[in-house]
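Complex shown without one protein chain; remaining protein chains in place.
Naming follows writing order (A and B), and every chain is counted from residue 1.
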Amino acid sequence: MAPVNHLVEMQDLCIDFGPVRAVKSASLQIDHGEIMGLVGESGSGKSTLANAIIGLLPQAANLSSGTLAFDGQDLRQFTPGQWQAMRGRQVSYVSQDPMSALNPTLRIGQQMVDIQHWSNDSHTAKLGRALHALEQVKMPSAQARLNMYPHELSGGQKQRVCIAMAIMARPKLLIADEATTALDATLEVQIVKLLKELQSDIGCAMLFVTHHLTVVEALCDTVTVMYQGDIREKGPVEKVFSAPTDTYTRSLLNCDPARIHEKCRRLPVMSDLSLKRPADPEMDKKRIDKAAGPLLSINGLDVTFAKPRGLVDLIQGRPAERIEAVKDATLDVSPGETVALVGESGSGKSTIARAVFRLVAAEGGSILFEDADLLHASTGEMRAVRNRMSMMMQDPIGSLSPRTTVGAAVVEPHIVSGKPPEMDLGDEAIRLLELVGLSAEFAHRYPHELSGGQARRVGVARALALNPKFVVADEPTAGLDVSIQGEIFNLLASLRETMQLSILIITHNLHVVRHLADRTVIMYHGRIVETGDTEDIITAPVHDYTKLLLSANLQARF
Amino acid sequence: MIGYAIQRIGVAIMIVLLVITTLFIMIQFVPGDPANVMLGPRATPELKEALRERLHLNDSVFVQIYHFFIGVLQWDLGVDLTSNRPVVEILAEQVPYTAMLVLSILLITLLGIPIGTYAAVHRGGAFDQISGVVSVSLIAVPPIVIGLYLILAFSIQLKWLPAIGAGEGVAGTLKHLILPTFAIGLTWIGYVSRLVRASVIEVLTQNHVKTARAFGIPEKRVIRRYALRVALPATVTVLGVSIGFILSSAVIVEILFARPGIGKLAYDAVISRNYPVVMGTVLASTVFIVVATTLSDLLNVMLDPRSKDANA
Partner (left out) sequence: MTAADTSQRRPHIARIGAVLRALCFSPLGLFSCIVVVMFFVVGLTADSIAPYDPVKIDIRNKLAGPSWDHWLGTDQLGRDVFSRLIVGTKVALYLAITSVSIALVIGTVLGMIAAFTNQWIDWALLLIFDTVRSFPGIMFALTVVALFGPSVNSIVVIVVVSTFPSYARLVRTQVMSLRNAEFIEAQRAMGTSLPRILRLHILPNVIGPVLIVASMDVPLVIGVETGLSFLGLGVRPPTPSWGTILNDGFSFIRNTSWIVFAGGLPLILTTVAFTSLGERLRDILDPKLHR
């Protein structure tokens, strides 16, 4: 029997998925009122551990040994009835993806009433409690939301509903499984603030599962670090963050681009912390050739999207409704320069890149690349231009054709542009793979056999196949673990030096931007609100939105 | 919602027009003079001319179609060439038999819902595996073969149930409905149970079901309220889309069981080139199918709040 003084008491817990051990004899305690951060990279077993406490592991999972107790009760002996009685009332759960966490076919109010199945109160009383909870999470016009369906709410609002549901029964423990990962930085700040306030109101303990170290530092009392199913280190946040004892923890803390405050030319990586090199302003200046005039010049670009029309609209000849995606955007990229286009989801930043490659049609303005007018070039002229510029899509694996081998994928640009007859495509594939640090054997693999980092390298190799002058990199580090982000960063930084590349980085991640970009362009709601040298923007932002974005991303004042 | 309904009804009317037009055009290609075929070789030229006049056979196809639809608006589908009775009257006599059969098929098809749900919830268990094999077999085998085996077993060998006719009185009618209903219905029970199983399994892996479980909502309620609410629209859609297949099988099975109904009517009409009756049966069955499909579409929109924004 576990001692009663800890809320959660876990001793040597092992969790297996068939032959794979996902959690290896983990021990941890959570006290009443404690906020614990559970940190680790993808596949570290952190979500498995958190799900075990609320009994929501997939059926294939098996608690093979160890003890797990909540508030003195042995969870391994729980019957389905006991789980039902506990969930939602004593322990509640906020899931990773707010977009899919709510039942699409039921109104918000109905769902919030449903989860009060433990109460004998009238429907009206339950609705009243739901309304109160929505007000607690500062939902704007809470009364009206009760009658809405989930698809009528934004992502941030949905996450607020999930949190309201989680606090309604005043639980003893709130588990937040990557609850802010899917949200933009400015929203993340709001939600973390809210969680902190609610936690101190209710006095519950909280288990905050995340890979985001900055959030842990700002929010949590204690932190537990997991790596490949092992708990590597645990302790008070200040102690672990200032003086980590475990080598993995130390590497993780040192490699996180968000925690490296001086500008760097190379970032440290997990396997080699000594790679870190400070920025060299002289080298940066030499690299950029301002005198030659801009390589890419976008002027007053407007892009609007047409909503799809129904048959009735088509017959009536009604023009399609249009949504403004980009309005009056102007930006330049000089030879050798790296420019970052920063904005949150829906700001129109990717649309600009897509307009450059004519994946979307522009309504107005101009795009000049060297001497070519990209908005009016013929298909043939465009083909010549495409040999000198290329694009890396956002999703590393999803941007590779699933039934094409890596070797065939990286040389595709050669085939499309008409390869020189003397070229051997097999040798060329190996040259390109080696350029991005992959061995020749990767040529025979399929995209689904690659890790995120490897697939990203393949994407880089394909983008560089034709020796372009200009590359667009859409979220080059998104979806990658902190340890891989540094490697991809270093790859881009070194290729930029050896190949005299101009790069347009599209991202919401300011940490990477500050190390890599010479200039930064901030976008908000389809408009460019601020442009300037990266250092200037970070130290002295002018526009209000830039300030908000910076404080959410870099200073992390919660 | 209303805009969507109007659009759907518009499409439905267009489909009926297209089907009838296609049929008229196809009939143009049938070799031989229709009047000759219909009245037989011994008819006098005057009689033939009168018939051509009455059926507008001397005019172009489009005039014929125009007259046909004018007739439809006046509840007039012409006259049966053999019995000289109005086609509307004959249809009114025969349609109830077919409608009753289709309805009872749809009713027993609902059995697939509990079977599929149970199999999904106890996925991989004995019931799931056995019902899986049985369902797949039932889906595969054509209704006519199932019907033949049912007759062999229950009428010829066991002599429990009648194999011929439609019966009289409530008890007789029901007794005569059983074999034809199962001959077609077994296929659709299998189909619906597989479909419900697949959609319930998919729903149960979705994040919002995890949320419901994380709040301790009892498992039975999760399945009833959360999983079935998403699985039912899928069933409705498939039945709506498949009503044409069900009706087609019903026609063949009616003939197999020598039941009165649209099937027998259409078969005899086609064999004897009794065009007014052919037109009438095609129109009736097309309208029936289009109404069923449209209703299932609209029902789905009502069941799923998200699809209001979607189109096509």
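Criterion: a residue touches a chain if its C-beta (ideal position, glycine included) is under 8 Å from a C-beta of that chain, and two chains touch if they have at least 3 such contacts.
Being a predicted model, the structure only gives us computed values, none of them experimental.
A.B. asks: Can you say which of B:Ile2, B:Met26 or B:Ala126 touches the chain missing from this structure?
C.D. replies: The missing chain is touched by B:Met26.
A.B. asks: Give the residue, chosen from B:Asn36, B:Ser137 or B:Thr173, that touches the chain omitted from the document.
C.D. replies: Residue touching the chain left out of view: B:Ser137.
A.B. asks: Which one touches the absent chain: A:Gln82, A:Ser417 or A:Thr531?
C.D. replies: Among A:Gln82, A:Ser417 or A:Thr531, only A:Ser417 touches the chain that is not shown.
A.B. asks: Looking beyond the chains shown, say which of A:Ile367, A:Met391 or A:Ala461 touches the absent one.
C.D. replies: Within the whole complex, the residue contacting the unshown chain is A:Met391.
A.B. asks: Please give every residue of subunit B in contact with the chain that is not shown.
C.D. replies: On the side of subunit B, residues 11, 14-16, 18-19, 22-23, 26-27, 29-30, 133, 136-137, 139-145, 148-149, 151-152, 156-157, 241, 244-245, 247-248, 251-252, 255-256, 263, 266-267, 270, 273, 278, 281-282, 285-286, 289-290, 293, 312 touch the unshown chain.
A.B. asks: Just the residue numbers, please: which parts of subunit A touch the chain that's not shown?
C.D. replies: Given the touch definition above, subunit A has residues 308-309, 311, 314, 354, 357, 359, 382-383, 386, 390-391, 393-395, 398-405, 412-413, 416-417, 441, 444-446, 449, 462 touching the missing chain.
Everything that follows uses one rule, which is that only the chains that are shown with their structure count from here on.
A.B. asks: Quick check: in the complex, which residue numbers of subunit B touch subunit A?
C.D. replies: So the residues of subunit B touching subunit A come out as 3, 6-7, 10-11, 206-208, 210-219, 221, 225-226, 229-230, 303-306, 309, 311-312.
A.B. asks: Of all residues in subunit A, which touch subunit B in the complex?
C.D. replies: 54, 56, 80, 83-89, 92-93, 95-97, 100-106, 114-115, 117-118, 149, 151, 162, 165, 308, 310-312
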